[in-house]
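Mind having a look at this structure? Questions to follow.
Only one protein chain is missing from this complex, and each of the others stays in its spot.
Going in written order, the chains are labelled A, B and C, and every chain counts its residues from 1.
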């Protein structure tokens, strides 16, 4: 897979072949994305923070699958809405740089919590 | 923003400057990602499916911000775990092609529901 | 089941017998509750709003199970934190009555959206 653009095209073709476009409005896709995000959370819910940073290969493979599912719906919803993900990320990084000046929020989870 | 690789580097630098690495274990990042996914859902919860496909510019801008937040944490958690997102997406697409043969699941939300 | 108080006692005994208390800190229980909430969402994600209001018996049974799972963790986390759920609900209803005066928000999903 070369880049997000290629992924977008492949996801689009995948859905077209299955006639899923009519289910894929932004509302439904947002729901599906959040369900995939929770399947990711489920893998970590009974692990300690330390354990979550030391996954074995099997666990890491399951996490990779859930990350792929989230990305799948992220690409799909942005395609349906004509939103460029990298451009949105670029804008957001600039906003966050202003909102969270490094000198003020360094090492402070409370400020970060207000994200 | 050129690609996901550049985004990964910029997010990494952003967090290093703020000394946030110690809060960013996979467990916490999975939680944060799911919270952002829900902020996306919140934008759509009282819209009909039709309305969700016809956002005005202000709504579209807010959706773009939430998509950027989800992508931010998706890139961050995959970086912390050494998982290549595009490779994971590639693998998943191949699995899904086998799991959901176009001929069998065409236009059928119930089968798709078992995703 | 008589009331929430009895449910609290039974959930507490269930967990004590299984030695799960050490996993059941509020952070982990909040994650688990949100995962159950997403399993509820999953049942509705490809249904239309109309279909969601006309479930057959099998679907209704699955929804009841997910609602029970959410309630289970809601009761469990409030027990661990010493929070009285009905008292919290009472307080919230009073706050909401002030925050959303019937005359102002009647039939308006946008205002409600700011909940």
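Odds and ends about this structure:
As a working rule, contacts are C-beta pairs under 8 Å (C-beta built on N, C-alpha and C of every residue); 3 or more make two chains touch, one makes a residue touch a chain.
All of these numbers come straight from a predicted model, not from anything done at the bench.
Interchain touches from the omitted chain, evaluated on the whole complex, reach A, B, C. Against the chain not shown here, chain B presents residues 23, 28, 31-32, 34-35, 37-39, 41-42, 44-46.
Remark: the residues of chain C touching the chain excluded from display are 1-4, 7, 10-11, 14, 17-20, 22-23, 25-28, 30-34, 37-38, 40-41, 43-44, 47-50, 52-53, 55, 60, 63-65, 67-72, 74, 77-78, 80-81, 83, 85-93, 96-97, 100, 102, 105-107, 109, 112, 115. Touching residues on chain A toward the chain that is not drawn are 31, 34, 42, 45-49, 109-110, 112-113.
Going forward, only the chains that are shown with their structure count from here on.
At the chain B-chain C interface, residue numbers used by both copies make up over half of all numbers present, so the two copies contact each other through mostly the same positions. Centroids built from CA atoms put chain C at 25 Å from chain B. Residues of chain B in contact with at least two other chains: 31, 34, 47-49, 109, 112.
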